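Note that one protein chain of the assembly has been removed; the remaining protein chains are unaltered in position.
What follows is chain A.
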Amino acid sequence: MSTRRLAVIDANRCVGCQCCMFACNRRLGVGGLSRSAIHISSVGGISRGFSVKVCRACEDPPCADVCPTQAMKRRDGGGVKFHQDICTKCGSCMNACILGAITWDNENNVPIVCIYCGICARYCPYQVIELEDISGEM
């Protein structure tokens, strides 16, 4: 099976509707923005546009390196797979990602980690993001 990751094609086209964030939440069976693994916020005021934070699927992911229980395992080709059952909820992974791509689900007390499903891209009407195949690239 091919390895995929989210790519930010053109953040300048982002209008800040956050439909990608709502889509990520729906995947988890709830409404709102609380458990989204993609983050849209303004670049210091919305007149200047938006920052689109996604997991880059690093080839050598710092979040996996710091996980004390290997709940965050490297994925072949880049990125990580998260195993919630062995997570100690220490938050090291979130702190290790300097992009801010890992956030925290306060309700369930677990990190929020992208699974590279691409549902967010399907609900972006402006082609800001897309799921790309990185097999053989890394």
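Criterion: contacts are C-beta pairs under 8 Å (C-beta built on N, C-alpha and C of every residue); 3 or more make two chains touch, one makes a residue touch a chain; residues count from 1.
Methods note: contacts and distances are computed from a predicted model.
Per UniProt, the protein behind the absent chain is "Aldehyde:ferredoxin oxidoreductase"; the candidates were "Aldehyde:ferredoxin oxidoreductase", "Probable glycine cleavage system H protein", "ATP-binding protein" or "formylmethanofuran dehydrogenase". When the missing chain is restored to the complex, the residue among A:Gly49, A:Pro62 or A:Gly118 that touches it is A:Gly49.
The chain that is not drawn here is touched, among residues A:Arg4, A:His39 or A:Arg75, by A:His39.
Contact between chain A and the absent chain runs through residues 15-19, 21-22, 25-26, 29-35, 39-42, 45-47, 49, 106-107, 123, 125-126.
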